[in-house]
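As C-alpha cells, the structure follows; a few thoughts come after it.
Missing here: one protein chain of the complex. Every other protein chain is in place.
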Amino acid sequence: MIKIGVIGYGYWGPNLVRNFAETSGATVACVADLNQNRLDLVQKRYPGVRTTTQFQDLLTDPSIDAIAVATPVHTHFELGMAALKAGKHLWLEKPMTETSLQARKLIDEAEKRNLVLIVDHTFIYTGAVRKMSELIKSGDIGSVYYYDSTRVNLGLFQRDVSVISDLAVHDFSILDYLLGEQPVAVSAVGTHHFPDTPENLAYLTLFYDSGMIAHINVNWLAPVKMRQILIGGSSKMITYDDLEPSEKIRVYDKGISFTDDPQQIYEMRVGYRTGDMWAPRLDSTEALRVEGDHFVDCIENGKKPFTDGSLGLRVVEIIEAATRSMNERGRSVVINGVPMHQGRRIV
Amino acid sequence: MIKIGVIGYGYWGPNLVRNFAETSGATVACVADLNQNRLDLVQKRYPGVRTTTQFQDLLTDPSIDAIAVATPVHTHFELGMAALKAGKHLWLEKPMTETSLQARKLIDEAEKRNLVLIVDHTFIYTGAVRKMSELIKSGDIGSVYYYDSTRVNLGLFQRDVSVISDLAVHDFSILDYLLGEQPVAVSAVGTHHFPDTPENLAYLTLFYDSGMIAHINVNWLAPVKMRQILIGGSSKMITYDDLEPSEKIRVYDKGISFTDDPQQIYEMRVGYRTGDMWAPRLDSTEALRVEGDHFVDCIENGKKPFTDGSLGLRVVEIIEAATRSMNERGRSVVINGVPMHQGRRIV
Amino acid sequence: MIKIGVIGYGYWGPNLVRNFAETSGATVACVADLNQNRLDLVQKRYPGVRTTTQFQDLLTDPSIDAIAVATPVHTHFELGMAALKAGKHLWLEKPMTETSLQARKLIDEAEKRNLVLIVDHTFIYTGAVRKMSELIKSGDIGSVYYYDSTRVNLGLFQRDVSVISDLAVHDFSILDYLLGEQPVAVSAVGTHHFPDTPENLAYLTLFYDSGMIAHINVNWLAPVKMRQILIGGSSKMITYDDLEPSEKIRVYDKGISFTDDPQQIYEMRVGYRTGDMWAPRLDSTEALRVEGDHFVDCIENGKKPFTDGSLGLRVVEIIEAATRSMNERGRSVVINGVPMHQGRRIV
Partner (left out) sequence: MIKIGVIGYGYWGPNLVRNFAETSGATVACVADLNQNRLDLVQKRYPGVRTTTQFQDLLTDPSIDAIAVATPVHTHFELGMAALKAGKHLWLEKPMTETSLQARKLIDEAEKRNLVLIVDHTFIYTGAVRKMSELIKSGDIGSVYYYDSTRVNLGLFQRDVSVISDLAVHDFSILDYLLGEQPVAVSAVGTHHFPDTPENLAYLTLFYDSGMIAHINVNWLAPVKMRQILIGGSSKMITYDDLEPSEKIRVYDKGISFTDDPQQIYEMRVGYRTGDMWAPRLDSTEALRVEGDHFVDCIENGKKPFTDGSLGLRVVEIIEAATRSMNERGRSVVINGVPMHQGRRIV
C-alpha cells in the first residue's frame, strides 16, 4: 500500500485525493495546503486524512512513500526537488516546471536516487487518446498530414502561466504520445486582454521534419466550450470531440486521390473518396484512475511512467520556444529538441 | 432591364445565371464558356438564353450592359479589363485578381469610364453578416477583442489558387465590413499534401493596431465540414455557425471582469459573468439575390457597391502578404495598407 | 422519350417539373394550374413548356403519355380517374386518395387498362431508406423490436388533410417497405389548436402481430425541426436523422442480454453490450430523380412500381383507421389489412 502525501488542495488537488483514495494500491496519508479553509474541506470529506499547512511535515514523515504536487507552476521545482531529496517518489502536475533547466535537474535527481517521477499529462491515459494511438500505429490512418486542435471556453484565468501552459500542453503531450517524432520549430501568436496578465488566447503551429504540421487554438475567453481535434491522414481521418458523451472518436474513410482524367477542366485532377464513418468503442475508465494505478505499478515494480520526466521536459521545451515565438509575432523558433540520454542532453 | 452576359459556367456560374434570371431588374442575355457541354446544359435549363464559346461575342454585343466573370482567377484581369474597355459594367468573382497591381488597374479603368465594378464577396450580403455588423456598430459587443474563424471540409481542390484565396478571402471581406479598421500585418503558415499543388491547409493571424487579432483556419482536407466564427468582445461575444439551419448567430452575455477581492488565492482576481444567450432572427433572403439587386441598383442609380473594387483590392493585398508570410513559416509580414485615393495609392 | 403533363404547380409541383425536366428519358410537355400567376412562373423558368388553366387540355392531348397529379388530396381521385380513362399513365402525390374505396377504384382502372400507377412516396427512393432496408433484410439488426419516428417543425398547415396525411404517411410507407409485415391495429391521439382546422399534432402507435411496435410523433406546431427515426433490434440498433448532412444513418452495436449472475441484487439479471457505432456511406442521388427514372422504366418496360397503387392503398387504410382511433381518444382500431388480389379484396 503506497502512502501518498498531496501538496495543494486548490483546483486539481481534490481530483487527485479523490482518485488516490479509491485506488486499491494507494492511500492518501496527508494533505498540505496554505489555506486552512481548504484543509477543513478535506477534513469534512475525508475524516481519516491528516492535514497540515506545512508541506515540510510530509517530507519528514517516513511513512509517506510519494508526494503529489498540485500547486501553482512556479512552485513545482522547489517542492519537487525537496520531495526527491527527502527520498519520495514524485507526482508533478503539468506543466512540469517553469523552465527546461529546472525539468532537467528534477530528472537527474530522480534518476540518481532511483525514484519514480511522473508528470500528470492526464490525457495520455484516456481511452480516446489510447485508441487514436492504436489507429495511427496500426497504419490505418496512413501518413499523418496534420493535427488541428481547438481548446476554447470561458476558462479559469491563471495568474502565473499563459493559456499555452494551461491548455496547449495537452496537445504537446498527446502529439508526443501519438507520433514517433518531435516538432522541430514552432510559430506562435498570442495576446492578452487584461493588464498585467499572461496571454489568454494563442494560436500555435508546430513544424515536423516529416512535413506533418500541428496547429493549436487555445482561448480562455470564448463564449462556447470546444475540445476538438482533427487528424488528417493519407488513408483516413479522425475527429476527437472530448465533449461528445458517447462517440468521442470518429474515423472517416475519406480522402483525395489524383487522377489523370483530362476531362476535369474546372478542377484539379482530383478524386474524392467518401466512405463509411466508424466510431470505435472506447475504454471509459477515468483517466486519473488509470494513471494512479500506473503510478503505483511504477513504484512497486520499478517501471518507467508513460508520462515520465523526459516527456515533461519536452513539453516545457515547446512552451519555451512558443513563448519566444509569441514575443516575435509568429516568427518560427527552433525547438531545442536534442535527444536526451538518461535524462541528460547529449550535447 | 439590365442585360447581363456571363463568362464561365463552371462551379459558380450556374448560381449567377439562376439568380440573375430571377432578379426582377435583370436578365441573362448570353453565357460564354469554353466547354460546349456546359453550354448545352445552359440550353437545356434556360432555352431562351444564347450561348457561345467566344467570350468576345459578349463584349461586342451592344445590347449587353454588364459582364459577370466567373472563371479561374488567373483570367480575371484580362477578361475584366476587356469588359471594361468594351464599356460594360463588371461583376468579378472573388478574389478579384491575382495581384494587387491588376486590381488597381481595373479600379482605375472602371473609374475612368464611370462603370460599376463589383467584386462578388457574397458573405457581405448575408443576413448573418449584416446582423453582426449591426451588433458591433451598436456597441452591444463592446470592444472587439478577437475574431476566430474555422472553414474546413473535404473541399474542391483548385489548381490555380491556394485555400487562402478560396476560403480565407471570405473572412478578409467580412472583417473589412465589420470593423472600421484594416489589418497591419499577417502571420501565416500553410502546407500542401500533393505534389505541384497550392496550399490546401493554412492558418493565418491578422494583426490590428487596436490590438484586435483575427485568426483564420482554412483546410480543404478535413473529414467534417465546419463554418464557424467566434467574436470576443469586452461586453458580449458572438458565435456564427453558417451550417446551423435556423440560429446561425448567437449572442452570449458572457465575459470577465477583474476584481480586488484578496481572497482569491488560487485564481486571478477575476469575475465571470454568464448571462443569457440570444439568437436574433436573420433575414433569410439568398445573399446572391440581395447582391444581384444591389448590382442593378448601382448601375441604374450610379451608386458605389458595398463590395467595390477597393474592397476587392484590400483583400488581394492581404492574400499577397499572407502568401509571403507562408513562404517564411509564419514570419509577420506588413500588409500594404496605404490608403487609396480614388483608386490610386497616395504614395 | 416519355411526355409528361403535370397538374398542379403549388408546393410540390415545381419539384416534379424540375426533376422530370432533367430526367433523361422524360420531358415535361405541359403544366396545368388554376392559378395564372403560377403558370407565369413556369413560363419564366421553362420558356419551352406549355401551360394551361384547363387540366382537360392535358387529357385530350394525344402526345402526352403520362399525367402527374400534384393537387390537394380531395381532387386526387377525380383527376387520377380522368387521367387513367384518357389512357394516361398516372403519377399521384401522397396520400393517394381520401378514401380506401377511391384507391381501390384507381387500382382497378389502372390494371384494367394496363397503365402504370405510381404513388409518390418519395422516401422509399432515398439512399437512407434503401440502406436501412438492406441492413434489416441482411439480418444484421436481428428481430426488429420497435420503430420510433419524430417529424415535427413549424410546418405548412394544410386545409384539407391532417398532419397524419402530411407527415405520418412517410412512416407508413417506410414501414411497409422495411418490414415484411402489415400493422394489424393502430392507436392514435391528436388535437388541433385552431378552429375549423384538421389535427396539427398527433401521436400514433401501430401494432404488429409479431410484437413489433411502431410509434409516430407528428406536429406542425413545434419550435424546432426534427426528422428522426430510431429502430431497435435484437442485435443492433439504427438511428436515421434526415437533417444530418452527412451521416444520416448510424448503426449501433448495442443491446441487452440477460444473465444468471445472482450477485446483481439491485438490478435485473441484465448485461449491457456497447460496441462500435458505424455510419455507412449512402447513395446521395436525389430521391425524386431516382423515382422519376423508375417511373419511366416502369412505363417503357411494363414493370410494377415499388410504390404502386397497392402500397398507396395500404397507406390510406392506415390513415382511415388512425383517424377513427383519434376520434375515440386512442382506442385501438383494427386496420383493414385483408390481402389484395389483383387490386380487389378477396373477401
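Going in written order, the chains are labelled A, B and C, and every chain counts its residues from 1.
Quick note on the criterion: a residue touches a chain if its C-beta (ideal position, glycine included) is under 8 Å from a C-beta of that chain, and two chains touch if they have at least 3 such contacts.
All values reported here derive from a predicted model rather than from experimental measurement.
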| item | value |
| --- | --- |
| Among shown chains, those touching the left-out chain | A, B, C |
| Given C:Leu101, C:Val224 or C:Leu243, the one touching the chain that is not displayed | C:Val224 |
| Footprint left on chain A by the chain that the document does not show | 21-22, 44-48, 224-225, 243, 245-246 |
| Residues of chain C (touch criterion as defined above) contacting the omitted chain | 10-11, 34-35, 145-146, 148, 150, 152, 154, 156-159, 185, 187, 189, 191, 193-194, 197, 201, 203, 205, 207, 211, 213, 215, 217, 219, 221-224, 230, 232, 234, 237-239, 250, 252, 254-256, 258, 265-268, 270, 272, 274, 325, 328-332 |
| Missing-partner contacts on chain B, residue numbers | 246-247, 253, 274-281 |
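Assume only the chains that are shown with their structure count from here on.
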| item | value |
| --- | --- |
| Cα superposition of chain A on its sequence copy chain C - rotation in ° rounded to nearest 5 | 180 |
| Inter-chain centre distance, chain B versus chain C - centres from mean C-alpha coordinates, in Å | 42 |
| Between chain A and chain C, centroid-to-centroid distance (C-alpha), Å | 53 |
| Touching two or more other chains - residue numbers and ranges from chain B | 224 |
